[in-house]
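For this depiction, one protein chain was excluded, whereas all remaining protein chains were kept in their positions.
Take a look at chain A:
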Amino acid sequence: MNKEYNPFSLEGKTILVTGASSGIGKSIAIECSKMKAKLCVIGRDIVRLNETLSELEGEGHRALQFDINENEKIKSFISELPELNGVVHAAGIIKRLPLKFISKEDFNEILDTNLVSASQVTRELHKQKKLKTGSSIVFISSIASDFASIGNIMYMASKGAVNSFSKGIAFEFAKSNIRSNVIQPGMVVTNLTKVINDKEIEEDIKRYPLGRYGTTQEIAYAAIYLLSDASAWVTGSKIVVDGGITLR
């Protein structure tokens, strides 16, 4: 055997990652580059996005500034992209409000970013035949789809919808041999979790059976599996990566 055994290699694959300017999406891009993928990284903040680009291993990566909620620009944006073997939808936002303070605008903002825009990006990629046969689509959902926490109604609903959406397209795209799966992370400290105060975090960590929060890399490893050919027979599934918190 002259080539090293690695069923999780992403060599020869081009992968698009949204939300790559921060947190989990950033880590996914970096870890995928270490697995030899070529990356197209997307985010709104060009400074942080370029930081991600500079941390990628290997050559031939691209950083593209784009707000996925700019629906009218999605078509032309997607047309600029190369053919892909994988997409990771990691762009996402959170807003914690009790129901009596939730307006339609608040709800739409969360649903647009976490669900509808990801659906439109996927739709355009498919329409423009950017997803090669054998492609893998990964959604970064959350354990919040099934487990309640105070004030988290809009986020929970958006992630539940993402889970169902992924199953829907897994079924619809199966005949094109395109897979779709979901990762449900537990708590990982990123910019997103700044909505939770330090004291709450201190208390919450104690509830984790494995005794700590996760790291962004630990979510990225699940994404690598789902993007690699090791998961060629896995579609419509949900992988929980949560330090055991949902055992409770």
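Some notes on this structure:
To be clear about the criterion, contacts are C-beta pairs under 8 Å (C-beta built on N, C-alpha and C of every residue); 3 or more make two chains touch, one makes a residue touch a chain; residues count from 1.
Note that contacts and distances are computed from a predicted model.
For the chain of the complex excluded from view, the name given in UniProt is "Acyl carrier protein" [choices: "Acyl carrier protein", "Phosphate import ATP-binding protein PstB", "Ion-translocating oxidoreductase complex subunit C" or "ABC transporter permease"].
When the missing chain is restored to the complex, the residue among A:K3, A:K129, A:K199 or A:R248 that touches it is A:K199. If you put the hidden chain back, the residue from A:R62, A:R96, A:K167 or A:K238 that touches it is A:R96. Taking the whole complex into account, chain A touches the unshown chain at residues 96-98, 100-101, 150-151, 194-200.
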